[in-house]
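One structure is given below, represented as structure tokens, and several questions about it will come after.
All protein chains but one are shown at their positions in the complex.
Up next, chain A:
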Amino acid sequence: MRLTFNVNGRQQEADDVWEGESLLYVLRERLGLPGSKNACEQGECGSCTVRLDGVPVCSCLVAAGQAQDRDIVTVEGLADQAKKRAAAGCAGGACGTTLDEAKQWESKPADGQSGEASTSPLTLSPIQQAFIDAGAVQCGFCTPGLLVAADELLERNDSPSDADIREALSGNLCRCTGYEKILDAVRLAAARAGAETAGTGA
């Protein structure tokens, strides 16, 4: 079958899709968007999380055909999505956690970026930057799914409590970090958005 849908703001088509293929497979293998991960393909790990018409879903459990004519945002589209939100006057958090409350974040700004990263002069969304700064990325296999889930959380709740963060991310497994730095990253992104809003008087 042929599928038409909108991925990260762009109209996309996929041909010869077999009806048993998941949305995850089509994104990764047919559209060249391998950012969404395939850690279980059983709906249990969240590494494949994308937004389908705004709602976070496990794309490994969505039959590709169900995505016909719908809007999908993957990790590859997070930075653009954040830019659009900022332009629309919502910086992903209007008020929120103060910087002091995010004090568990300890990384000091250092150049740190070398090698591969220096060739990739991308603008990152606030949650992407916070994951790097807080040390929330180790192997990084859980990261794309967590970023999509955390971004959605901050969109609807600009100053989440720790319990809110844990609840929102409870469907995303991470085997490396013990989650502490992931919590730090979400707190940090919320705090930065709050500080920015306060700073501009918005």
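Heads up, the rule we're going with is that contacts are C-beta pairs under 8 Å (C-beta built on N, C-alpha and C of every residue); 3 or more make two chains touch, one makes a residue touch a chain; residues count from 1.
Heads up, the rule we're going with is that contacts and distances are computed from a predicted model.
The chain that is not shown carries the UniProt protein name "Xanthine dehydrogenase subunit D", picked from "Cysteine desulfurase", "Xanthine dehydrogenase subunit D", "2-oxoacid:ferredoxin oxidoreductase subunit beta" or "Putative hemin transport system permease protein HrtB". Against the chain not shown here, chain A presents residues 18, 20, 28-29, 32-42, 44-45, 47, 74-76, 78-79, 106-108, 110-117, 120, 122, 124, 128-129, 131-133, 135, 137-144, 147, 163, 165-167, 169-183.
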